[in-house]
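Before anything else, here's the structure in question.
As you look at this complex, bear in mind that one protein chain is not there, while each of the others sits in place.
On to chain A.
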């Protein structure tokens, strides 16, 4: 359970060895390279960023064209192409990437143009659709010197009154129907220019909505037919281009290889910037595990000097956590919060027991625990997960295990209680039913909180002792520990009327006195010392709040069990709805209901157990904010090298 000891090194060699050494370092991935106090060198001018962006957009386009259905899991875990360094290099040398990119770009542009054209045609067709019945050519529907023509739509239910109003206003005005739907009617009005003001006023009053058609030497019907022809041709072109794009997508693999190759080139340039160079030699500065030092020396050979360097006083080495295999998954929680400072403990081990227990209590069902463990196991075996993903599923598997134990003890099997299952043995191992005795479970949850908080204070004390800060260890952590634990003892003793209540109350008074006397020791005057000592007692309320926060263990455990039992009750109800359909409905409801509850409850269990570690537990002893060890190694987005 610890943080691995690191060594700062300088690797010195002559210039001509640079590339070979960097390659060795990259392939062995043991050195976290940093810029020394010589600072970052000037970056070389390259077009790598531009070329990467170009490749990326081509890959995105072709992936869309390929239209391969991606599974939901793939959105978390993009599948990577496995290859060898040799094959990758061969592809990068042989494949004509320029031509391919140019073709893809052309295709992309032409597709976009055709899509725009299609939209345009659709718009025109929609515009012409209501005027199909017109026998006149569209450019004849124009104003003349004496006569005006107005095309437009009007609400169908207002049509009659509009017609009457026109009739009354002028004998020389005609109204022609072009087409009619339930809502609107498309009409053409012709009227004398001299009467325009009067008629236009009427039109406005009846919410006449003017429409302008293109002035074509054609009827609407004929125009529609030719537009439809054009649309058909465009669609054929589009299909052709899609097919072409799909064919090009066969080269996706090569493009991805080249992308990763360029990405690595860029990475190498960035690393080279961190080196110090002279005319003939260069220096790499970095951190390495102490245990890896000799191995690296052997690998790099005689011509290269690997010097162990004493770090500067305020310099912090990067952090690697190292724990036994069973406990390693819990490092995930630590890493989410932030790696420890080199001067701190790795909290992964102390939190492991609590996290597993809390997760089990929150999920709290044998069936769900079993399902979660099996699913996690499947993922671990079936998929090649990144390091964080592996830890997550191992964590879920362990949490599923504790949930099974909790489920056995509290009698929860997919929401069923032992009374509903014909296995009498299950009844005998049940020690509590949280739904019937929520208070007992509440006290148990709070007790767990008390234990974890006191444990946190002890850890702080151990840390102070390790760092030789004995005064703080005794005056801060020691007295607080005595005070809080005697307070707890006092509460328990008076609740159960135990005889030790008297001792506990004296002890807690002594603790309080100790706090008042010591907590203000940094202040200047006696009065300030006393006052801030007194004020420090207020921190008790903080500890109380922390403890109450553990009540969520009860609430979440109950929620998963009760939702499970509700699903079972509902399933029992639909069973009676018909001879065959009832059974089908019941099975569907059971499967989807429990699956849903499993997902929601697992999410809650994970999030809230994590929170209890981070907020209530870490606040007692852990700071975090250390720099994670990031060795120089190959970066890639699409490929892995065997």
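The rule is short, and it goes like this: contacts are C-beta pairs under 8 Å (C-beta built on N, C-alpha and C of every residue); 3 or more make two chains touch, one makes a residue touch a chain; residues count from 1.
Keep this in mind: contacts and distances are computed from a predicted model.
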Subject >> Chain excluded from display, named as in UniProt, from "ABC-type transporter, integral membrane subunit", "Cytochrome c oxidase subunit 3 family protein", "Amidohydrolase" or "Permease" >> reply: "Permease"
Original post:
Of the listed residues A:261, A:335 or A:352, which contacts the missing chain in the full complex?
Top reply: A:335
**OP:** Tell me which residue among A:187, A:457, A:554 or A:598 touches the hidden chain in the full complex.
**Re:** A:554
Original post:
Of A:80, A:611 or A:633, which residue touches the hidden chain?
Top reply: A:611
Subject >> Hidden partner chain, residues of chain A it touches >> reply: 72, 75-76, 78, 332, 335-337, 438-439, 442, 548-549, 551-552, 554-556, 558-559, 562-563, 566, 569, 600, 603-604, 607-608, 610-611, 614-615
